[in-house]
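The structure follows.
Removed: one protein chain of the complex. Kept in place: all other protein chains.
Here the chain labels run A, B and C in written order, and each chain numbers its own residues starting at 1.
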Amino acid sequence: MSIFVDDDTRVVVQGITGGEGKFHAGQMIEYGTNVVAGAVPGKGGQEVDGVPVYDTVDEAVEEENADASVIFVPPAFAADAVFESLDTDLDLAVAITEGIPTQDMAKVNKRLSETDTRLIGPNCPGIITPGEAKLGILPGNIFSDGNVGLVSRSGTLTYQVVDNLTERGLGQSTAIGIGGDPIIGTSFIDALEAFEADPDTDAVVMCGEIGGEDEEQAARFIGEHMDTPVAGFIAGRTAPPGKRMGHAGAIVSGSGTGTAQSKIDALNDAGVPVGDTPEEVADHVEEFL
Amino acid sequence: MSIFVDDDTRVVVQGITGGEGKFHAGQMIEYGTNVVAGAVPGKGGQEVDGVPVYDTVDEAVEEENADASVIFVPPAFAADAVFESLDTDLDLAVAITEGIPTQDMAKVNKRLSETDTRLIGPNCPGIITPGEAKLGILPGNIFSDGNVGLVSRSGTLTYQVVDNLTERGLGQSTAIGIGGDPIIGTSFIDALEAFEADPDTDAVVMCGEIGGEDEEQAARFIGEHMDTPVAGFIAGRTAPPGKRMGHAGAIVSGSGTGTAQSKIDALNDAGVPVGDTPEEVADHVEEFL
Amino acid sequence: MKLHEHQAKTIFADAGIPVPDSRLATTVDEALDAVDEIGYPAAIKAQVHVGGRGKAGGIKIATDREEAEQYAEEILGMDLKGYTVDSVLVEAGVDFVDELYVGVTMDRGEGKPVLMVSTEGGVDIEEVAEENPDAIAREHVDPAFGLHPYQARKVVYEAGVDADVALDVASILSTLYDLYEDSDASEIEVNPVMITGDRDVIAADAVMNIDEDALFRQPDLADLAEESYEDDLERKAGEYGFDYVRLSGNVGIIGNGAGLVMTTLDLVDYYGGAPANFLDIGGGAKAERVTQALDMVFSDENVDAVVFNIFGGITRGDEVAKGINEALEQFDEIPKKVVVRLAGTNAEEGMEILNTDLVEVEKTLEDAVQRAVKNAEEVTQ
Partner (left out) sequence: MKLHEHQAKTIFADAGIPVPDSRLATTVDEALDAVDEIGYPAAIKAQVHVGGRGKAGGIKIATDREEAEQYAEEILGMDLKGYTVDSVLVEAGVDFVDELYVGVTMDRGEGKPVLMVSTEGGVDIEEVAEENPDAIAREHVDPAFGLHPYQARKVVYEAGVDADVALDVASILSTLYDLYEDSDASEIEVNPVMITGDRDVIAADAVMNIDEDALFRQPDLADLAEESYEDDLERKAGEYGFDYVRLSGNVGIIGNGAGLVMTTLDLVDYYGGAPANFLDIGGGAKAERVTQALDMVFSDENVDAVVFNIFGGITRGDEVAKGINEALEQFDEIPKKVVVRLAGTNAEEGMEILNTDLVEVEKTLEDAVQRAVKNAEEVTQ
């Protein structure tokens, strides 16, 4: 079992004819993902890796019954691509693009409140249900099928933690990178709620980082609503205030909100053990299972 | 009984210190309307006819429990005033202002879809429940209490028809001018639905005019959902296509949609008799009762 | 408020939409100078606000100087459905292989702007809409967000525009939407967009209707509106600030409130007369407005009789009566018979004030209209 994606998911890749889109569409197909179409304005009628390309998402849905999109579109055009997928009433849109202006995302966020489509990202590695489907850029080979759910704001940190889990034989139900931007579609709570409802997820890893208050809110949610055990990790303990640590969202405010300590404290209060190292996170998960 | 307003309605007048606002606030109070506040930026602390003025609608609601507003604000600032009343979660906002740009009203219309506040107008004479409350500029003296509901796109035409009714002793439950603009808050159907649900409205007069398809839709609604008898009148039979007949919304399109004939036919199809003259409308109502 | 084709095309060109090379001409000589610069074939297009200009002979294509002179002479000064042609647009002929329709308008039912595209361009789009509605692709725009660029592409592809020009057409459509928003248009339309053999995309016609209610924040367009009146009476109404529409009958109509004035027109027709105009003096009119309104109607030589119908709400019957008296007392002889009906606020006071040597008075709308229709009949007999 899994959350959000599985081998029935029918994927349209927005931006499939670009360098990144083409490469990762190929990787997704190789992983076994059901990539049914690409969508690139002006490229309708072409094929990429045997996948038909349409000019619009609308046509991809009409012709190929796509129900999810993955967006590899440069930042200047990415918000438009997200609007296109939201307005086409897909079940899921996964925006990989890094560097979308925050004010564009505020508009997208408003639109999200009006639609049933789930957005994951942007500025995220995507989502994978090992052995079934991969939507995004995660390296499929490090994942293995199992019962640990993983949700993270960071890409490579996710790989690190997954690697530690997989090495110990702790496979994953689904792993989601929710993205490192200040405004994102799917929050920790959204993912945790879905994992809690998934009968085949028996433990969850939540990798947070500095900036914002999502982790604190997630901690409260875990304390109040979750039976599935959660292990935590928070990156950015050594980050100085006022500096953007790579991710647009990874910034401790001048007044000291959004610190790693505040998030660690909140998680501990909710009974969530927080590892000092990725290895320790894997230790905690091992104890749960 | 009545719809939308009665003597419990607590009214804030936006623009109460302007010429029109001041005059009509006075008329409303004289009619017995429960005018509890005015709202004009920069005029907080003043009084008009003994009514306290606040700088914002928010304060008027906070301090005086206003639950409805009447808007007498010049066109350039009127949409902002409407947004202010919608965002303050009043039950009702009545926009009298004529000449609000249509694109401003399209934005207001979007906001309306997100709120529970009812908007009447703009470009309308307002609403009156005879003997209880008058929100707007209708001349109170021609109305009388009774069981005929009236809904109209036009102001003076409403007065004409009401005059014909009152002269025959046919009093009104509530009369609403929904406004002559292309985009308005309360439609014929909204008003008809409320009249149908009002136990003390035993007959309804609906005065339409050329332009748009509201009357056609209303006719279908009457045919399908109303037991209360409705008499109709449609102005603009002689209007040429492509010309704006005073009201921004009163225009027959070049292709011939929005004609009086189309509306009359639709009403007749729904069993609604349409008078050739205002007197004939009163005849029909008299027959109903 | 409808702009002239040449005004709209200037706006299009400034916004980067390709339009044919063109010159405005008010004389045959100017027209010939223009074709000399532009070359042949050249279209000579009457600049009047009349639908179906082409069919009515207001657009001709000249293939040489002789034809150009002949057509310019024919069209300049011609009467086109009641309007005199004062100027022509001389425009380079476009060698096209395909014609599209693109437009942006307000869908009042939805309360949203809508983009429209059809590959059946170059013909009356309203006929297309009626006979083959599927031939027009539509896309609504959420007015809070404005246009998302993908929407322009989507509607263009949906309409079946050829792939090799689709993105160019979408780009024009996006620009049209920007113009629609920025200029408070109620309607922008290009019919046809021409596709040339070289696959260039050119706006060959240009319709822009501006929301009159927004002119207060569109000063440049308000200036264009000034230039855009084509009728002295319309111009006068614009100056006075009246809602005025000229019709073809002989009963002049003045009233307050759009619905009531329309109803008065309808009753004139119902009782066998023919309305000459729609004239709404608006709410709260004082004596001066009344005088101006009568001046308007008397200036219209088609008018044989007048009905003046007021139902006072804000408008006060005594003010109206005062205005009527003032306006009529200046005449040695009243030019046309005026029937007055006053109801509502201060109607009785007004009736008392009215100088019944100058006007006829009726108590009901129906009676007033019937009397005016009779008065008009008497003049024409």
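Following the convention adopted for this analysis, a residue touches a chain if its C-beta (ideal position, glycine included) is under 8 Å from a C-beta of that chain, and two chains touch if they have at least 3 such contacts.
Not measured: the values here are computed from a predicted model.
Asker: One chain is left out of this view; which of A:R153, A:K263 or A:H284 touches it in the full complex?
Answerer: A:R153
Asker: Among A:I3, A:V36, A:A60 or A:L138, which one touches the chain that has been omitted from the display?
Answerer: Among A:I3, A:V36, A:A60 or A:L138, only A:L138 touches the chain that is not shown.
Asker: Of the residues listed, A:K110, A:R168 or A:H225, which one is in contact with the missing chain?
Answerer: Once the missing chain is taken into account, the touching residue is A:K110.
Asker: Of A:E63, A:E213 or A:D269, which one is in contact with the hidden chain?
Answerer: Going through A:E63, A:E213 or A:D269 one by one, A:E213 is the residue touching the chain not shown.
Asker: What is the set of chain B residues that contact the non-displayed chain in the whole complex?
Answerer: On the chain B side, contact with the omitted chain comes from 41-42, 44-45, 55-59, 77, 80-81, 83-84, 87, 107, 110-111.
Asker: So that we can see where the missing chain sits, which residues of chain C does it touch?
Answerer: Residue positions of chain C that touch the missing chain: 142, 144-145.
Asker: Touching the absent chain: which residues on chain A qualify?
Answerer: Interface with the chain not displayed, on the chain A side: 75-76, 99-103, 105-107, 109-111, 125, 137-139, 141-142, 152-160, 163, 180, 182-183, 207, 209-214, 233, 235-240, 242-250, 253-256, 260, 276-279.
Just so we're on the same page, only the chains that are shown with their structure count from here on.
Asker: Given which chains touch which, is the overall layout a line, a ring, a star, complete, or other?
Answerer: It is a line, because the chains touch in a row without closing up.
Asker: By raw count of C-beta pairs in contact, what's the busiest chain pair here?
Answerer: Greatest number of C-beta pairs in contact occurs for B-C.
Asker: Can you tell me which chain lies farthest from chain A, using the average of the Cα atoms as each chain's centre?
Answerer: Taking each chain's C-alpha mean as its centre, the farthest from chain A is C.
Asker: How big is the gap, in whole Å, between where the Cα atoms of chain A centre and where those of chain B centre?
Answerer: 50
Asker: Using Cα averages as centroids, what's the distance between chain A and chain C in whole Å?
Answerer: 55
Asker: I'd like the Å distance between the centres of chain B and chain C, where a centre is the mean of that chain's Cα atoms.
Answerer: So the centre of chain B lies 28 Å away from the centre of chain C.
Asker: Return the residues of chain A touching two or more other chains; collapse runs of consecutive numbers into ranges.
Answerer: In chain A, no residue touches two or more other chains.
Asker: Which positions in chain C touch two or more other chains at once?
Answerer: Not one residue of chain C touches more than one other chain, so the list is empty.
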